[in-house]
Each structure stands twice: as structure tokens, then as C-alpha cells.
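All protein chains of the complex are present and in place, except for one that has been dropped.
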Amino acid sequence: MIFYALIFAFAAIGIGLLCNLWRLVQGPTIADRILALDTMVINSIALIILYGVLQGRTVLFEAAILFAMVGFISTVAYCKFVLRGDIIE
Amino acid sequence: MSEAKATADSRSLRQRWLPHPLLTVVLTGFWMLLLNDFSMGGLVVGLALGILIPLYTTSFWPTPPRIKSYPKATAYFFLVLWDIVQANIQVAYWILFWKNEQLKPKFFTVPLDIRVPEGVATLMGTITMTPGTVSSDLSADGKALLVHGIHVPDEAAMILNIKTRYEARLLEIFR
Amino acid sequence: MQLALIVLLPFVGAVLPALMIRAGRNACATATFTVTLTAFLILLAHGPRVFAGEVVQYRLEWLPSLGLDVNFFLDGYGFLFAGLILFIGLLIITYARFYLAKEDPMGRFMAFLLLFQGAMVGIVLSDNILLLLIFWELTSLTSFLLIGYWSHLPAGRQGARMALIVTGSGGLSLIAGMLLLGHIAGSYDISVIITRAEVIQASPYYIPALLLVLGGCFTKSAQFPFHFWLPHAMAAPTPVSAYLHSATMVKAGIFLLGRLWPALSGTDAWFYIVATTGLATMVIGAWIALFKDDLKGLLAHSTVSHLGLVTFLFGIGTPFAALAGVFHIINHATFKAALFMNAGIIDHEAGTRDIKRLGGLVHLMPISATMAFVAALSMAGIPPLNGFLSKEFMLEAASETAWFGLGFDPTVAIIATIGAVFSVAYSLRYIIHVYLGPKRKDYPAKPHDPPFGMWAPPAVLVVLVVLIGLFPNTVAGPLLATSAGAVIGAELPYYSLSLWHGFTPALFMSIFAVVAGYFLLTRHADAITLRERFWRPEAKALFDTSVEAVVGWARTGTWALQNGSLQRYLAALTGMALLGGFATYLAAPGAPGTEPMLPVPALALVGWLLLAASCAAIVLLHRQRLFTLVLVGVIGVIVSLGFLYLSAPDLALTQISVEVVTIILLLLALNFLPKSTPVESPLPMKVRDGVIAGLAGIGVTGVVYAVLTREFSSISEFHLANAYEGGGGTNVVNVILVDFRGIDTYGEIIVLGIAAICIVALLDTVMQGASGRRIANWEVDMKRSADRHPLLLVVGTRVMLAFALVVGAYIFLRGHNEPGGGFIAGLVVSIALIMQYMASGFAWAQRRAGLDYHNVIGWGVLVAGLTGVGSWLFDYPFLTSWFDYFTLPIVGTFELASAIAFDVGVFLCVVGSVMLALARLSRVGRIAEHLDVPERDMDVDPRDVPDGNVAAEAPSASPAAAK
Amino acid sequence: MELVVASGIGLLFAAGTYLLLRGRTFTVVIGLTMLAYGVNALLFAMGRLHTDMPPVLSLDLPAYADPLPQALVLTAIVIAFGMTAFVVVLILRSFLEVGSDHVDGSEPVDPGSPRSYPDGSPRPPIKSASRGAAGGRS
Amino acid sequence: MTLIAEIVISLLIVAGGFFAFVGSFGLIKLPEIMQRLHAPTKATTLGVGSVLVASMLYFLVIEGIPSIHELVITLFLFLTAPITANFVAKAYIHRRESPKSLPLTNRDAGWATFDPPPDQRTAGEERGTS
Partner (left out) sequence: MNHWLVVPVILPALVAGILILALRHDILLQRITSIASTVACLGVGIGLLVQAAGGIVEVYELGNWPAPFGIVFVLDRLSALMLVLIGTLALFVILYAINGWDRRGRHFHALFQFQLMGLNGAFLTGDLFNLFVWFEVLLLASYGLMLHGSGAARLKAGTHYVIINLTGSTLFLVGVALIYGVTGTLNMADLAVKIPAVPVEDQAILQAGGVILLLVFGVKAALVPLHFWLPTTYSATSPPIAALFTIMTKVGAYAIIRFYTLAFGADAGEASWLAGPWLLPLALLTVVVGMVGALACRSLRWLVAFVVVGSIGVILVGVAVFEERAMAGALYYLVHSTLASASLFLLAELIAERRGQDGDSLTLKPMPAQGDLMSGLFFLSAIAVAGLPPLSGFIGKLLILDGVRDSGHAALIWATILITSLLLIVALARAGSLVFWKCRIAEATRESRELAGRSYPVLPIVVVAGLIGSSVALTVFAGPAMTYLEAASDQLFRPTDYIATVLGPQPVLDPEPTLAASPEAAP
């Protein structure tokens, strides 16, 4: 049962990623693109966790937490750049 | 000179080595979470980190807020959690089944009474995480909040909801 | 040893005049003279042995593997030349002492002269052709200095360069020739080579070797068509000309012809090339000399002609002709050196060397005139002077030489006679047009005989001219016999050194030459008219034009390639890599792989699609720079996910954390850079780059696919097997990094450290010069929002900091056993710190971080390095790791490993480098802002703002500003 | 899967190479970054592809992915990072100094107009016939 | 027990996938950025949250390994999502909105994106609202 649930979730997230891609390429504003990237990262975290469940392995946990940190800081950095140009003032 | 030094020393006995006991506990717990496995060795390392890291980071957080009531804080946490789940379904429904034209998006201003930065931040986070609203900006003096609602049929009700359901509670939590 | 001393003395002695000049010109000249005299005396001391037919040798091993050894030998031929060089050298030194003007730096002149002399002696005494080459090229170099001695004269500089280029190129040809010759003969020793004529002449390399050697000889000896440099070398001071063009420099080529005569001569090729060249040179040189109004020009071309004569004689290939050649070398050296010095005297005293402005000098300069008459008549081949003797020999040899190998073949004789006619004509011209005739009133100076010191040296030579002519057997006989014997190497042919040989063809040719020569001189004006009709290649102009043309082509070609465009350079690089890769791949044998492939999950296709779309977008939309950076972020995420899926968690962690720091760096830089890229690539360039890029993609795809589908085993089985027991960790990747290949990691953190200090160094000067001005006048090129440090971020990052540090510690400590380690931990901690900097601004956060990142890097390098060095204490190699398991009460069993200390070094280096780089980079932004950015944690703390609309009040009223 | 990975790496190389050949330093640096991604993946792929066998020793794994290329790639990533950090500052510094972010340090000029050769010596005016040879910058 | 757990886990996973999808779908469906911002910041975050809880349960119940460090990620995401949303919104406001197009702050100071903090205003500076 869990397996089929996983398949569903993978499919859903896969389609979600394609949606992100669409928004990323389409824009139209840079904020849209940043948002698309951010969403992509969060979806990736979900993927990583689900993959860990599929494998029955927790070794991917650090990857997930780093993705979270990195997704956050890069989104902030992009936005800060749009806002101020100088991201560390 | 020596007097000043003496007072500094007397003050520092605990505050110097254990500036945030709570943080120490939280970090140790966090460490154990990370380890995902209980061992005395792990706990020793965790405690060491829990003591050392606040020593370094305390200067980055010069005026930490005081929590007036931990039970209230915990209650608030679960309230928000519930709101997140509940209202997310609502938004999912809108996204999936409503036509875009049916949505009435809108910016609106929420005047703030809460002053503690941590409180303001928590409120902003709460507003964003509970669906339908995103905290978009703060006024330059930090006393008004710009919120965007994805579907705002009644602005006043929404503001009122925010102020009563969340801000009021936060005012009781943060000093 | 003494032989080597003869060569060495002038070189070592060259410092003397340079030093002695401080003691005066006489001291300088005396020192030089003494050096030369000593060498000459040592040489003479060998005379008896040489005349006894002995070959004196000196051998010293230098570079035996190449066959280059310091081997000298002295036989009759070498003795003759060394004697000429040193003897005439003595005369020249004396002459030069009086010739050089006060303002001429004599010390330098004498030093150069000695160096040149040493090189010449070296040539003639070498018994090793490679050693000879060295001296050969040295003569080119030192003569360059001598000819260019009067460097303020354009003619001097150009003449020197021309001589260097022509003789230098001949020298290069000679190098090849000598290497070939030595190869054929099996030895580089001349004494061996000259005994191997049969081997040499039978070799298929004989012709190339011959041509290359002759290339050297002919250029040096100014043989047609390389004769043009010599007259231009006349820009040198006259003592130099007298020395270089009578007895030394130009004779080097002749010397070598004679030296190798036994080995190379006797073939048709030798005859036709050498004799023809010599004959042509003799005639052409003499013809031109006839029209030279410059005395030194006349003598120079006459030298060309006489060198041609000797070459011709050597080229004939018979022993008699060779002997005649050697004899003429002696004679030419005497009368020509005398004449050059004479010309110098005229120049010195009359103020001009232009024949048209001279005449009648006999009345004013009787001594000089006498000497000139004798020497010039000898040059013309008038009996009873020595020139007559060797010219007779030459004509005799010519008359016996058949060009086409027919029975009666007077071609050579006729041409030789024509040459002799011209020779007589210009020699007589030197006498008649310069000294005879009426006295003139318009000499540039007041001509009179020079001081004794200046006329004595030529006088010595003139005496010799006469003595050899009158008593050839007594004066020159033994020398000639010994030296010619050394050239021929066998029995000497029959010859008779006397003025009268009976009515031989040579006598008639000689008489004809004198008569016709005089007649020609009387019709000199007509001859000029006649000459004007022919096309005369202007050698110097031709030479200059061709050098300039070569330089021009060099410039065009060089700058057409090296056009300063990085795009071109990179296209060359990538194109070359593609060419190399594809050509090799397609040419080498290979077969497609056979291993089965892994299944493709749908998500992998999604990932591929994301990657492909991002790549396409980044190519198409790269002009929007911020967007490009977002796309880079996307690609980083996808690559990391790929690593994760393909069992490389460490890579995923590293990739994703590196990427974010990279993007932050790029954003910091982009703040100052243009935000978009102009449209500027022309279509052809885009197509070119597209083709290169496409090929790169196809090539990489193909080769990676090829690798992935074949079976494989690698040394990493050992790493897997030993990571735990030998390295004390279960994360094999980490154990490889800190243990198996720890030195890689050490190098890697060094790279980080260097990057950071390079960045410091680069940005340290950013406020200077143009860059400083640009920053000072920098204007924000995009709309700026008003808040720097939004409250939400400030609060959020504060909460996160401690937790992020714990995560860092966690990732650090588990790295040895699970994915993680010092590097990733370093990045995590850096990211945590960067968050603070981004949230609350640099100044505020830097003060609280309290870290001098320079020191952090330094400690990192030291900690990691000293950890490695620590293993020396136990006599283990650098970076040998140590680990053990300990058990403590309460704590339980834990592992301690030196790898952790090493990883601490890694960690420190990473944190220090990343933070130092960011700190310095962001500093530029703050400088450029011109704003006094208030140092505080957030833009506004609502607690500091009183209720009500207080913002309308004066700013100073606000508590934050009042601080 | 092998083909997916191979072509993915190929894509990174193609895009990276194209950007590398552009005329602005920023784009070139992005190209280098893409190439770094590509080459790291390539190096990694040399250990062949394995799913679900990270080289972290444990009892339940029958085999492991090749750890050596992973370690090499880690080193390569770090080095590439150091290099990128440096080159980013370099292009910034260069831009601030010379005022142009063109890779050649000056805004492209009309190929026909006289400039100096790279060694500083003056270039003769180029005739219109040879414009193509000397031009070609973007 | 295991079956119930499996059902719960499966539901959580499905919910996670569902919310993740909704978030991303909203990103392309909704017509303007401020609306789009709602979708991923919340739906996707909730989706990941579900997945994380599912994972915790899965490892605890099915594999028998207590795995509670997913909590760390969940908390982290919930902490950062508002900040990200706030910044994207600010970026959008900064680029596409103006002080006039936004509602008033009803205070002397305008919105922070346009107005400097009260103590940093210079005399002639334009106010966001007044």
C-alpha cells in the first residue's frame, strides 16, 4: 500500500516539478522565477524524504536538511539582490 | 575600575557560562534529535555543544524576549498547526476547483499592537503559514503589516480575525 | 695545455684592456699588445715541432655524450692561420692605438678585439667541429660588436646587424652540416674526419652535409651571392676592417674549406659548387671593386674577389690548386691588411676615403704612397711582389682546369683571366686615382704622413710583401710547405716558388691581364657608362627590404593570431580539445559497451527535462544575468539530486552547499557588474560557437555513454575493504578524503586558502587608481528598496544560528562514518554566519562574529599540516592517520582519530576562506554606497518607536539615532 | 539511465562551452560553472552508475558504488569553488579597473578602426578588405 | 496495528504528494504573482510536512528504527517559509507596485520596501504614505 502511495506521490511531485519548470522559464517577473526555484527545492526535499522511505534508509536526511537551508538562503539572497543590489550591507 | 570588574565578575558567574539555560536545553535536545539515537556519549557531546554554542551566539541576539507563559505558547503552536492544515485544504480547493476570476485577491493593512520583534515575526509567520494570507511587508516604523489575501471577500473580518485569533494571543506570550 | 692557453689568453686577457683603460690609452694598448704577443710567442714556441711535421694536440673532455670536447690541435695549417691572426693582430693593435680618436672608448675596443681574436684562434686550432662551431659563432658575435663599435653611425649599426644575420645564418647552416658530417664520419674530431673521405663521400648524406657546410663557409667568406654584407661591414673603424677582412673573419670560411678539404673535396659536386662559386665571386667582386669610389669599398670588394680566388682554388680539388690557395691566403693577408691600414691613414689624414675627392697624395704623403704602391701592385699581381706568385699559381691552375671535362676547355682560364683584368684595373686605380695626378686644393683635411706608430704596422707588411716576392722559398717556403701539407694531407705536388717559370700559359694570361687592366682603367668612364646599363641589384636595399618584409610578415602573422581576443583563444583551445578527442577516439580501435543499462525511472526523465530546459534557457536567455543565476541554482539542485539518486550523498551535500555560496558570491559581484549582456555576437560567431558547443556535448555524451556501458573494476575495492579497519570510518568517501588520499584534501584546502588571500590581495587595491575612481563615482544602477535589514529575516536568522551551528557540528562529527565531514560542515557554518551578515548587515555581524578570518585560514593550514607532520614523531609518513576506540564511564565507547584533527584543519580553512572572501567582497559594496550604514541589527525595532506617529518628529528624537 | 546521465552531462558541457565562448566575463564565469558541474558529473560517472548503494559501509548492502570517483569529485568541487570565488572577484576587480566587462577588457570597437597591437605598438589602419580577419569579436 | 499504520502512512504520503502538487500547480494556474505566492509557500510546505511525518512514522513503525530527526526539517521549513514568502513579496512589491498602489499604512511611515526607517529619513524624501 505504502508503495503505491509512494508511486502516487512521486508522480504528483514529478508533475509538480514540471509545473515549477514552466513557471521558471515563463516568468514573467524575476520574483516568479525565484519562487519557482524555491518551490522546486521544497519539492526536492519531499522527493528526498520519499526516496528514503522507498529505500528504507535514513542516510539521505542530511541532504534534506541542507537542501532546506540552502533553498532558504538562496531565495533570500536572490530577493535581497532584487531589493537592494547589495546582499550583504 | 576594579569595582566595575568585580560587578562584571559577579554577574558573569552563571550568565557568562550559561547565558541561556533554555537554549542550552533546546540545543541539546536538538542534537539528540539529529543523532536520532540515544547514547550517553551523544548526550555529553550535545551538552557540550549546548553550552558552547550559546556562548558564541549570544552576542547575535542581544535582547532576547521573555516568554510570559509557556503553556500559552504551546497552545498557540497547536492552534496554528491546526489552522495550517485546515485552511490549506481550503486553498487547495480554491486552486484546483475555482476559476481564477472567482478569487478576490487583495492587499490590506493590519495595524499592529505587538511591539516585540520576535512577536511581530511570529505573527508574520503565522499569517503567512495560515493559508489565504501572506505577510508581505511591514511599515517602516514596524507598526503596520501589509497582508495579501488570495481571496478576501471581507477585509475587515479578516483583519479582525488576525488581531484576535493571533495577535492577541501573542501579546500574552511575549513580553 | 699550452695550445689551450693560446686560445684562452685572449679571452681571459680581454678584461685587461677594459681595466687598464683607466690607466690611460697607452697602458690599455700595451696590455692588449702584451696579451696577443704572449699568445703569439707561445704559438711560435710550437713552431719547430710543427715544422717538423708533428701535430700538437690538447684534449680535454667536456661533453663526451655529445662528442663536444675541448680538443685542440696544431698542424701546419693551423699554425699558419694562428700566426696570421696573432701577428696581424699585433700590428692592428699598434695601429689602432693611434687610429682611434680620443672620444672613442678604447678599452671596449681592445676588449672586443681580444675576444674576437680568441674566437678566431679557437676556430683555427679546434680539433672538434662542434668546438669549432662555438668559436665560429663567437666570431660572428664579437665581430658584431666590433663592426657596430661606432654605434652612433647608422651604417655601423646596420652593417653590424647585416654581418651578424648573414654570417649567423651561415653559422646555423654550418651547425647542421657539422652534425651531419660528424654523424657520417662517426666522430666530431677534425683529425678523424679528414681521414674518412671515402666514408663521407660515399654517404647519402654527403651532398646535404656538403651544402650545409658550404653554406657556412660561403657566408662567412662573403662568396657570391652572400658577398653583400662585407662592404657594409666597412662602417667599422679601419683597424677592424683591416683585421676582419684581411686575415681573420672572412678567412674563417676559407680556413674551413681548407680544413675539410681532405674530407670533402674531390667530388664533382665539390668542384662544381665550390669552384664555380669561387670563380663567380672572383670576377663579380673585382668588377664591382672597379667602380667603388670609397677606398674601403674598393678594398672590400677586392677582398670578396680574392676570397673568391682562394675558394676557386680550393674548389678545383687538385693538390696543386689547394697549395696555390694556401699561398694566396698568406699573400692576400699581407698586402690587404697593409692596404686597409693605408686606406685608414688616408681617411685619417685627408679626411675622406672618397677617391673622387682624392688624387696627388704622393706629393703629400710619400711614405704612405710608397707602401700603397707596393701593396697595390702586389694585389694587381705585378712581379716581383708576392701577389704575382700566387696569381700565377692561380692562373696556372685555371688553365689546367676543364669545366666540361673536355680535352680542350678554356672556359675557366678565360673567366679567371677576366677576373685578373679587373683586379689589375682596380689595383692600379688605387694607385693612380688616389696618389698620382696633380695635387688638389680641396682635401677636406690637410694630408700628411701619419705618425710612426700608424705607418709602421703596414710597413712591416709591405716589407713582407716584397720579401716574399723576392725570396719566396726562404721567407714563405717552409711555412707554405707545412701548411699546405697539412691541408692536402698527402705528398705535396710539384711546385716551384719562383718569379720565372718560363713561357707558360699563365704568364701570357698574366701579361694580358696587366695590359688589359691598365687599358680598362684608362677607359674607366666608359666602363661606368657600360655598367650603368646593366641592372645592378642593390644588395643592401634588397637585404633591408627582405628583412623588413620578414619582420612585416612576422608582425602581420603574429598579431593576426594573437589578436587579443579571449574568445578566439578559447575557441582555439576548445576546438583543439575537440579535434584531439574526436580524432583519437575515431582513429583508435574501440567497440560499444555491452553491460546492461539501469532502468530509467520517470522521475529521472523529469530531472533530465528540467536540466535540458535549464540548459537551453541559460543559453538562450543568458543576457538576463540574474535569471541566469537562478537557472544555475536550478541546475545545481538537479545535479545534487542526481548525485543523491546515484548513491553519492556526500557529493550531493557538497554540491548543494557549494552552489549557494557560489551564487552569493556571484550576486555580490553582480551588484557592480552590468545587469544584462548586450547583443553583440555576430551570427557567424554564434554558429561557430554553437558548433563547438554542440560537438562538445555530443562528444561528452558519446564517451560517457561508452564508458558507462562497459564493465569495470577499480582500485577502490581496496578502499572499501580497508576503510573501516585501516581508516577507522565507515564513510568510505570520507576515509579516502582524510586518509587514503589525505594529501589531495590538503592541497584542496590550500586552494581555498589561496583563493581567499588572492581575493584579499585583489580587493586590497580596489580603492586605488581607476578602480577607486569608478567606485567613488559609482551610482546605483537599479531601483533600490528602502529597507536593508527586514525584521522578519533578522529574527528568523537569530533563531536559526545556534541550530545551524549544531547542524554544522553534527555534520562534522559524523563525517567519518556517515555523509558529511569537515568541508561540508565548514560550509554549513559559513552559511549560518552568512545568514547573520545578510540579515543584520556586515558591520554589525562582523563585530559579533569576532573572527579574524585570516587567522582562521592560517590555523586551518597549520592544523591540517601539523596533524600530518605529527605522524613523523612515530616515524610514519606524513598524514598517516591514527585512531582508536576508547571507553569511558557514562560516555561509553567512542572513537578518537587523527583524521578528526585533520578535518578540523579542513573545517577552519573552509570557514576562513569563505568568510574572508565574502567579507572582502561585500566591503566593496559598502564603500561604494557612500552611505554611512548605521550599525544595527534591524532597520527598525518596533519597541524603539513610541506609539503614535512620532516619525514626523526630528530624527534625533528617536532613541535608535540618539545612541 | 546511462543514456540519460550521459546526455545530461553532454548538455551541461554544451551549454557551458557555449557560454564560455561569449564575450562578457560574467557569462564566461557562468559557463565555467556549468562546465564544472558537467565535469564533476563526468568524473563521478566514471565509477559507473549505482542506485541505492552509497559507499557507507553497512551490513545490509551487498555492494557499494565506487567511492573513489566520489572522493575525487569532492576534491574537484572544492577546488572549482575556490577557483570560482577567485575568478568572480577577478572579473569584478577587472571591471572596476577598466570599466568594461568585456573579456578583452574594453568595449569591442569597429574592426576597421586603428587600435594598437597587444604589445602596445601602433597598428596600421586596416583596409576594408581585411576587416573580417581582424574583427570577429563580440 | 501495522495495517493502521500503513494506512496512515500511505494517507500522509498521498496527502504530501497532493499538497506538493497543488502548490506547484497553483504556481502555474494562478494569474498573478501575489496569488501564486500563496500556493507554494503553504501547500508545498504542508506537503513536505506530511511527507516528513509519514517518514517518521514509517521508520518508527515499519522499519523499527525511531527516526525523529525529520522534525528538524519540518520545523526548519516552517520557520523559513514565511521569510521566503516575505522576501518574494517584497521583491514583487519593489518591482511592480508603488506606494500609491498599495493600501495605506495609516501611519506616518510608509511601507518598509519604499520608505526608510523613521530615523533615517532625510528632509525632502518622498513618503510612501502620508
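We call the chains A, B, C, D and E, going by the order they appear; numbering starts again at 1 in every chain.
Convention: contacts are C-beta pairs under 8 Å (C-beta built on N, C-alpha and C of every residue); 3 or more make two chains touch, one makes a residue touch a chain.
All figures in this text were calculated on a predicted structure; none of them were measured in a lab.
> In the intact complex, which of the depicted chains does the undisplayed chain touch?
Across all of the complex, the chain we cannot see touches C, D.
> Would you mind spotting which of D:L11, D:A65 or D:V87 touches the chain that isn't drawn?
Selected residue, touching the omitted chain: D:V87.
> Quick one: which of C:H501, C:H524 or C:R555 touches the chain that's been left out?
For the chain that is not drawn, the touching residue is C:R555.
> Which of C:E491, C:E725 or C:E779 touches the chain that is not shown?
Checking each option in C:E491, C:E725 or C:E779, the one touching the absent chain turns out to be C:E725.
> One chain is left out of this view; which of C:S483, C:T574, C:S657 or C:S681 touches it in the full complex?
C:T574
> Residue by residue, what part of chain D touches the chain that was omitted?
Those residues of chain D that touch the unshown chain are 20, 25, 28, 32, 35-36, 38-40, 42-43, 45-46, 57-59, 64, 68-69, 72, 75-76, 79-80, 82-83, 86-87, 90-91, 93-94, 97-98, 103-106, 117-121.
Going forward, only the chains that are shown with their structure count from here on.
> Can you give me the shortest step count from chain C to chain D, moving only between touching chains?
Counted as steps through touching chains, the separation is 1.
> Can you name the chain whose C-alpha mean lies closest to the mean of all the C-alpha atoms?
Chain nearest the centroid of all protein C-alpha atoms: D.
> Pick out whichever of the two, B-C or A-C, is joined by more C-beta pairs in contact.
A-C
> Can you compute the centre-to-centre distance for chain D and chain E, using the mean CA position of each chain? Integer Å is fine.
Taking the average C-alpha coordinate of chain D and of chain E, the gap between them is 35 Å.
> Nearest whole angstrom, what separates the Cα centre of chain C from the Cα centre of chain E?
Chain C and chain E have C-alpha centres separated by 67 Å.
> Which whole number of Å gives the spacing of the CA centres of chain B and chain E?
The answer is 14 Å.
> Mind pulling the residue numbers of chain B that touch at least two other chains?
Correct list: 30, 34-36, 124-125, 135, 138, 140-143.
> What are the residues of chain C that contact at least two other chains?
607, 629, 645, 649, 668, 670, 785-787, 790, 792-793, 796, 803, 807, 818-819, 939-940, 945, 950-951
> What chain-chain pairs meet the touch criterion?
Chains touch in the following pairs: A-C, A-D, A-E, B-C, B-E, C-D, C-E.
> Of all residues in chain D, which touch chain A in the complex?
52, 54, 56
> Can you check the complex and tell me which residues of chain C touch chain D?
The contact residues of chain C facing chain D are 555, 559-560, 562-568, 570-571, 574, 597-601, 604-605, 607-608, 611-612, 615-616, 618-619, 622, 625, 628-629, 632, 635-636, 639, 642-643, 645-651, 654-655, 658, 661-662, 665-666, 668-670, 672-674, 677-678, 680-682, 684-685, 689-690, 692-694, 696-702, 704-705, 707-709, 712, 714-716, 719-720, 723-724, 730-733, 736-737, 740-741, 744-745, 747-749, 751-752, 754-756, 758-759, 762-763, 766, 769-771, 774-775, 817-819, 823, 910, 913-914, 917, 920-921, 924.
> Sort out for me which residues of chain A touch chain C in the complex.
10-11, 13-14, 17-18, 21, 24-25, 27, 30, 33-34, 37, 40-41, 44, 47-48, 51, 59-60, 62-63, 65-67, 69-70, 73-74, 76-78, 80-89
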